[in-house]
Every structure is written in C-alpha cells, then in structure tokens.
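Note that one protein chain of the assembly has been removed; the remaining protein chains are unaltered in position.
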Amino acid sequence: MTEATQRVTDIGPPHHEKMMPPVIQKNYGKWVSHEILKPGVMVHEAESGDKLYTVRAGSPRLVSIWKLRKFADLADKYCGGHLRFTSRHNAEFLLTDPAGIDPLIADLKAIGHPVGGIGAAITSIVHTQGWVHCHSAATDASGIVKAVMDAIDPYFTGTKKIPGKLRIALACCLNMCGAVHCSDIAILGIHRRPPRTDVGAVGKLCEIPNVVASCPTAAIRPAQKDGASTVEVIEEQCMYCANCYTVCPAMPLNDPVNDGVSIWVGGKVSNARSEPTFSKLAVPYIPNNPPRWPEVVDCVVKLVELWAANARPYERMGEWINRITWPKFFRMAELPFSKEHIDDFKHAGLTFKRSAQLVH
Amino acid sequence: MTEATQRVTDIGPPHHEKMMPPVIQKNYGKWVSHEILKPGVMVHEAESGDKLYTVRAGSPRLVSIWKLRKFADLADKYCGGHLRFTSRHNAEFLLTDPAGIDPLIADLKAIGHPVGGIGAAITSIVHTQGWVHCHSAATDASGIVKAVMDAIDPYFTGTKKIPGKLRIALACCLNMCGAVHCSDIAILGIHRRPPRTDVGAVGKLCEIPNVVASCPTAAIRPAQKDGASTVEVIEEQCMYCANCYTVCPAMPLNDPVNDGVSIWVGGKVSNARSEPTFSKLAVPYIPNNPPRWPEVVDCVVKLVELWAANARPYERMGEWINRITWPKFFRMAELPFSKEHIDDFKHAGLTFKRSAQLVH
Amino acid sequence: MAELPKTPLLDELEKGPWPSFVTEIKEAAKHKASSRDLLGLLERSYRERLGHWKHGGIVGVLGYGGGVIGRYTDLPQDFPAISHFHTMRINQPPGWFYTSKALRQICDIWEEHGSGLTNMHGSTGDIILLGTTTPELEPTFQALCAVGFDLGGSGSDMRTPSSCVGPARCEWACYDTLGLAHDLTITFQDELHRPMFPYKFKFKCSGCPNDCVAAVARADMSIIGTWRDDIKVDHAKVKEYADKGLDIERTVIRNCPGKCMEWDGATLAIDNSACRKCMHCINVMPKALRPGDDRGATILIGSKAPIVEGALLSSVLIPFWKPEPPYEDLKDLVRTIWDLWAEEGKNRERVGEFIQRVGLGNFLSAIGLDPEAEMVAHPRENPYIFYAVGDKE
Partner (left out) sequence: MAELPKTPLLDELEKGPWPSFVTEIKEAAKHKASSRDLLGLLERSYRERLGHWKHGGIVGVLGYGGGVIGRYTDLPQDFPAISHFHTMRINQPPGWFYTSKALRQICDIWEEHGSGLTNMHGSTGDIILLGTTTPELEPTFQALCAVGFDLGGSGSDMRTPSSCVGPARCEWACYDTLGLAHDLTITFQDELHRPMFPYKFKFKCSGCPNDCVAAVARADMSIIGTWRDDIKVDHAKVKEYADKGLDIERTVIRNCPGKCMEWDGATLAIDNSACRKCMHCINVMPKALRPGDDRGATILIGSKAPIVEGALLSSVLIPFWKPEPPYEDLKDLVRTIWDLWAEEGKNRERVGEFIQRVGLGNFLSAIGLDPEAEMVAHPRENPYIFYAVGDKE
C-alpha cells in the first residue's frame, strides 16, 4: 500500500487556462459581438478590437487517435497549437489570422471533415454507444447517425438554407444517455417485448427488492421458484423500458425482431422565445434495418423538409408545430395517429386537449 | 298506488319556444350582429332587419317570489310579457322598442336593480348556498358576494372602465358548486382543521369503505374502537377538503375560528385567445369576518384595480399575469408567496418553473 | 304576522348599491314563518361564524330519486319552521326564457307550498325553490307538473342540461343549443329522475367557443359550437373599425393564438387553415367577422370540481360533430359511455375521473372510437409505450 499513497490521484482536469490560445486568455470575458461569415465560420470581436475566427468541423465523435493527431497537426498549422470541441462533439479551430480559414477548410475536407453547423443550420447529432459499446442498446447509434447525417449534410454545410436551428439526437435505449428528450428530432431505440426473465438466475445475480422497485409500472412481483426467490413479470403491464435489465442482467430484453426505433419531435433546450420542452412522440416504431436504416433516414429527412418549408424564421420544430397545432402537423407529415401517441403514464390527463381550440 | 300511476311525471321542462318572445321565434338562428349601446344595454340585429334590445339587470340570485312578480310586471310593461335570466343569474329584459329602454332602466333602479354587466365589465358573482342552506359551508356565500358587489358596482354599471371581462365566483367549500375553479377571481371557503371524528357514530352512520375511499390524500384508515368498526384520521395527512364529511356526517369540519376564505386568480373558461384554464392560489387564507368580510372585499378590489390599471385591452386576469409572470404579479399585488402556494398534489412537479425565463 | 327577528349583522348587508339578498329574505319573512326562521338562523350563523344545517337525509317525491335536497337545521328548537327546509330543483326552460305568466305560476305555487324564496337560478341551471317541509314536496311537485314544470336532478343521476342563449339571440350560435338541451332532457327523463349512475352526470351546451355556460369547466359532457370553413370577412367593415381607432395589429393580430392573421393597415388576411376558432377576432369586430357556414360542435368530456382526484377540464372526444335532430348519433354515444361507466366506474367516480383512471386510449377502445390527434394537446412525452402489436415474426 505504500505505492498507493505515492500515487498521484484526485488532481481533476487540467485548468482551461493552460489549454486556451493567447487571444482568448487576453480577451477572456471581454467579447462584444460576433458575426457568421459563411457556413461553419464565425468571427468574435473583443473589446480590445481583437478578432477570433472559428471554423467548425463536423465529427462522427467516435474518432481514432490517428485522426486526433491530424486535428492536432491542423491546430499547429493554423491555430498556434490550440483547438476545442463543442458541446455537440464537433471540432472547432480558432484562428486569429483570417487568411488561414480557406486553406484550413480545404485541409479538413481532405481528411474527410465538412465545415458547417453554425447559425441556422443542422449540426451534429448528439448520440450514444449503441452496439459499439453498450449492453442495453435496442439499436445502434453511430450507424443511424452516419446515415442520417449523410442525408442531411447540405443543412450542415449550408448548401440548403433553413429557418433556424434544428437539433437532432439519438439514444439507443430509454436510459437516453444522449438526453434526446429535448430535441427538435429525437431518434430513440426501443424494445417491444417484456424481459425474458432467467427465473433461476435472478435470485443469484440480483437484489430482488431493487428489481421490483426498478419497474415504473409495477409489472414485477417477487415470486418463488423451486423454493428460491425470484421475480415474475406481469407482461400486460410491461412497457419494455428495460430498467429491470439495467439493475439485473438476468432480465434481458434485446430482441432482433421487435427492437427498433421511435421518432420524437418538437423538444428544445434553449430559453429563446419559448421555454425548454420535451420532445413528443411522432412515430412509435420503425424496425431496425442496418446498415443504413433507410426508413429512419427518410422519416427524418421528410420532417426536416416539412419544417424547413413551413416554419418562420427562428421558429424551432416544436414552436412551428405549436403554432399550426399537432393535428395539423400529423396531417401535413402524413403520419398516422394511434393509441401509442396518447400518453398513459402518470401525468397523462394533463396532455388531453382541454379546450375547443382546434384547427378543423 | 292507483293515484301514483295517474300522476303526471317525467314531462321535462317547458319547451323554450313557448317562452320566447315573437321576435325571437321569428329570427331564431338568424341573428347577424350586435352592438353594445351603453352599459348593460345591447342590440342584436337579425337578417330580417329586426332588432332586439337587451337590458341586463343585476340580481342577487337569491330572490323572493315578490321580487320575481315585480320582474314579471316589468316584462309585461316593456317586453310583451317575456324575460330571461343569464347563465350568471342576471335578469335580461328583451325589448323591440328602444323607447322602452330608459324608462325600464329607471323602473329597475326604483326596485333596487342596477343595469350593466355587458361587454368589458364585471358581471354578477356566480355563487352558492353558504350558511343560507348548506351543511358543508366553510363561509357564507351571499353575504360576501353582496359586500364585494357593493364595492365593485362601478365596474358593473360602467362608471369605471376596464380592459375586458372579469369573472368573479364564490364557492363556500371545496365541492366548488360555483365551479369557481376557472374564474378570473375566485373566492373559496376553506377549512383548516381535520375532521372532528365522532368515532362511535362513524360505524353506525356511514359505510367505512366509502369513507376511507373519500380521502384524496389517504389520511383515513379503518380502525376498531371498543370492538366496533370506525375510522381514524392521520391528521398530518389531512388537508381539510371535507370530502369525508360529504360522505359521512360523523366527520364534521366546520370551525368558527379556523374556517375562512382563500382567493384564487387567473382562471378562464372561454376559448378566446388563450385556452380555458384553472384559477391559481393568490391568498391562502383570510378569516371569516361577517357581516361584510372587509379583508376579502379589500383584496378583491385591489386585485381588480391592479388588473384594470395594467392589463391590455381584452386581456383577462390570467392572460395579464401570464404576460408579466407570476412573480411580478405577487410583487405588484404585494402578496406574500408562501409554501401554501407551491402545489404538492398529484401533478405538482409540472408546476415547477422549468426554465430560466424569469423577470428579475 | 309575527315580528321579524332582530338582525343587526344582516342589516349591514342591506346597505350599498347592489341588490340585497337580506332584503329578499326579509320580504319573504313578512309572509312566511319558514323565511322568518331562516332570517333568525342566518343572523345566528353570522354571529357564530358557523353554519347551522345538518346533513340532508333522502327525501323526495314519489317515483323519483333526485331533485330534492333534504336539509334540517341543527337548532330545530330555536327555529322550528325550518326544522325541515328542503330545496327543490326544477328544470329551467332552455336558455332561461320565461313568460311573465309562467314565472307567476311558479311564484304562486311557491307562495302556497314553500318559503317564497328562490334562486334564479342554481349553478347547474335549475330553478331552485329554496326551502319547504317534507309533506309539501309531493303537492308542490304535482302543482308544478300541472303548469308544465318538472324536477331536476340530484344525487347520482343525470342533471338538468343547460344551454347558452344561442340561436335565440346570439349571432354566433353554431348549433341549436336550446334545442339540443331540451331534447336531451326529454330523452333522458329516466336518467334525470332516477339515480342509477356511479355519480352525477352533467350536460352543458354552448353555441360557440366563447362558452357562455362554462361547459368546458363544469359538465361531464360539454358541447361547444364551432365551424370548419373560413371566417366570413366583410373587408369594408374591418376598415371601418380601423378608421374608428381600433388598433388591429395590437388588439387582434397579436392576440390570435393561431398567429394566422396579417394586417397591413388596409386588408385583413386570415390563414384559415391555421385558425383555431378561438373567436377572438370575431369578438372584437362582430360587425366585420362571422363564423363560417359549415357549423357544428366539438364534444368534450369529463370536467368537474376538485373532489376527489382534483378538478378537471373537459377534453376533446369528438373534434367536430354535425348536430342534427333527433341527435341519435350523440345519444348512442352517450348511452355507450354510460353503460361502460356504470359497469366499470367506481362509486362516486365521475366519468372524467374514470377516464383518468383507465386511460384515454383504453376508454376510446372500450367505446369504439378511433384515437385522433385532436384529442390531445400533444402526443406523449414519455417513452413508456405499451405497444399494441408486438411483432413476433
């Protein structure tokens, strides 16, 4: 244990000051305004008159160190050896000399990274692990994201113009690590069958009370099997959230036939204009169809185009739908409305239409 | 029982056609527009060109037959023997000859009934029985209503102008027979002590399971007392709704010291502009102070004046508050905000302020 | 007659401009002992800050289960004339229209049989005859029937439907509110008079979304008029309003919930495909704008006061309904709902609470209606979906 005490621990992250370029250190907290110069490029001006040019490069987030080294090279070449990543996992190159912008964009293009995502644009899709690394996944993450981004790339690069920001996110299961629940368009992996309980293993691997408590709909009851403690699932009460599986490996739900994807729309996070709000169910189920999930891609593209053609400037997806009303949105998007769309969880009653304000 | 079979029963109400004046029979469903001529007087015009003048007289709702006969006399004198009452319990006199309007108003005044309440005005207070006839009442109804109407009479008669309609209602207990829950200003009688259970009587007078089920907060438990079935109340869990008393007379809550009145604001019913919405708690408690409840009157007057001075045209109380935000309303109205104002019932979480949109 | 009791507190309520209920009670007290005792009892309540009524037992008229609220004072020794003091609820004529003759008939009957006090009207809409004794109930009832009036509801039965003035005087009525209310009352006499539901059931009929009978807030079934086609615009008249000083941008356009209007200072443009039929623009400019011609009603279900599970507003059940007498489609729907609720509703569970408990989706399946997007303010936000068909392949 002597070793252990000599170990360096609990140092936390490096201080940001060590990581920031001099122009930022100098003008920290002293920026006065910004302007978008072209897709993916903006300039910030400081009180001092200093200018900082940002070039935002799209990223798949899952990147190898070999790619990161290339990013580092570009940072050295154009940015005095500094770069940053964004909260949506893009890479940002920070220049003081605008002459570097176009060559940098060309170099990024050469290594396969488009520039864009700033202003009224679609930026990268926040997403999660999927089949790459998570045991919980009802669908893959990176694959769908790649297929969708390929299709909507013109909205990232600015080739196609849109009324405002549109944020897409994907989570591969109801744990929602991507925090997709407040996205303009959310793609959510879902199960559709109850857990296949390994009745014998439950008692050995899991804490029965925790398993019972894990179920939001009280579908899990303690039970006895051959004199040993286990659980049983009331299948009609299960809505396949997989929380039991999270606490107990003996209750897997993954299922190649019934797993798939649901689509949610109209959430947002910012306080701009309207308050933050959750996304709402648009399409209850699309089967998993790897490698490129064409039905999911089509659906997202259609929703984006519909919004782009009809929303007013700065109007987010949900703000647009709230203006035209949900029934009209379903009609315009040619989406069927079904029992699945009607909330039946705790606060369901508050989602009923409690007025005669309808678009007929 | 031979008599019984000969009795006339199940005839329902008289058909309205028998009650309506000829001008209405003729133009039924064929009205094209209306105009407010002066406070309490409006004219409706029909496709045929016919005109119908309405004079609305304020009423205390609790009226004797001797007063009703006077109304009948006026109907004979000016309206060919027809009149109606409104959904808010005012009397309406329907004239075809506008020459009758002013004399009718004078005659109404002579018997103590002001004319008004049409358009941007405060009309009569919808209310309930109170100490006049109900066993449940936590306060009186007619008395507070009279005192408040005296104070705001200028808004009924049009002496004072206001931005739009403002609806006040009163209910003498949480049963809310006045449906006060969607009023611009609601006055609600409340208890503040748990039922004084007559433990011995419960089992004799009441169905124990019904009593237990009646409690919204599960504060009532079946119990045994001297070998007989009864109930016990977990006092900390009781919020004095009196529903147990409604189903069981052995659980009275009426209490001269702790009963009183709460004030709620910002509800509405119409679909105009904003959707129908419930009133929200403004003042948790004002003691009963008969005969004229001066604190209640002051509070209502203050709220009306504040709204009148600040709301935009057509803006109802709740629409105004939603625009300026609730915290600002509490500051402007100089009302303390307390734990009582924070919802703690079923859907409480949805009333938390889930955004950074604040007026500081 | 005996002298009126001293009522120093109540006398205070005879002051001021608004007509006084105390004056009304005093008037009745001059003629009727029961009203005299009521006056005394009320003064006592004012002094003690406490009501003096007891829980009502079940009283009523022969063959009916509802329509009378039994009431007894807890001070019968001091106020013997109101030891019984029951109210009778009487169906109002739809729209609350009366001939002076009909009104006088009611007055005469109530002078003979009751306290001489009334509420015109009760919150539900009935004529309330305020206070009589048990033996007088049946004679009063028979006298009323003789002149064409009948009892309303109380207890776990249907209640007297009510309707706004609608087509009788209002240019905005999108259907015959009085006709429908009358028809429902007549059709469902049995349900009105003989309690057999889990709890009460109320109908209210408003002719347009202004909802002048507050149907959305206090009716188990709220029938609210609306239209499907374009708002009718008289552009010249719009211009007139503007010329007379109406700030159309601020007063109308910015208040439009559909954000579907434009005003360029000269012409009003409405995108009717996004209009929510809220009535606001029409309310502000009644001479220039009118509801369209394809009129009907939205049927909403379930509103009620707070007890037990919290207050509810009605919510959309049929987004657009074309009312055509004899309204068999609506009545079939109502009967289907009543059957289900009678079967599966709990004691004292209003239909709105019942739907809250079983879920709107399940309720719709049970009554055989398809889900429609109009029924919800927005689709679900939580991912806890019971998939109807798990594809098992």
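The letters A, B and C name the chains in turn, as written, and every chain counts its residues from 1.
Just so it is clear, a residue touches a chain if its C-beta (ideal position, glycine included) is under 8 Å from a C-beta of that chain, and two chains touch if they have at least 3 such contacts.
Keep in mind that what you see is a predicted model, and the values were worked out from it rather than measured.
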Query raised in the report: For the chain omitted from this view, which of the shown chains does it touch?
Result: A, B, C
Query raised in the report: Of the listed residues B:40, B:100 or B:284, which contacts the missing chain in the full complex?
Result: B:284
Query - Interface with the undisplayed chain - residues on subunit C - result: 254, 259, 306, 310-311, 381-384
Query raised in the report: Contacts of subunit A with the missing chain: which residues?
Result: 4, 7-16, 18-20, 24, 28-29, 31-35, 44, 52, 54, 58-69, 71-73, 75-76, 81-87, 89, 91, 94, 112-114, 126, 128, 130-137, 140, 142-143, 146-147, 149-151, 153, 156, 174-179, 181-182, 210, 213-216, 241, 243, 246-247, 249, 254-257, 259, 269-278, 288, 290-292, 312-314, 345-347
Requested in this report: May I ask you to list the residues on subunit B that touch the chain which is not drawn?
Outcome: 174, 176, 181, 188, 190, 192-193, 216-217, 239-241, 257-258, 262, 266, 278-282, 284-285, 287, 323-331, 337-345, 348-360
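Simple rule for what comes next: only the chains that are shown with their structure count from here on.
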Requested in this report: Name the chain pair with more contacting C-beta pairs, choosing from A-C and B-C.
Outcome: B-C
Report summary line: Taking each chain's mean CA coordinate, subunit A and subunit C are separated, in whole Å, by 48
Requested in this report: Averaging only over C-alpha atoms, locate the centres of subunit B and subunit C and give their separation in whole Å.
Outcome: 12
Report summary line: Touching two or more other chains in subunit B are residues 271, 275-276, 347
Query raised in the report: What positions in subunit C touch 2 or more of the other chains?
Result: 209, 211, 216, 224, 257, 276-278, 313
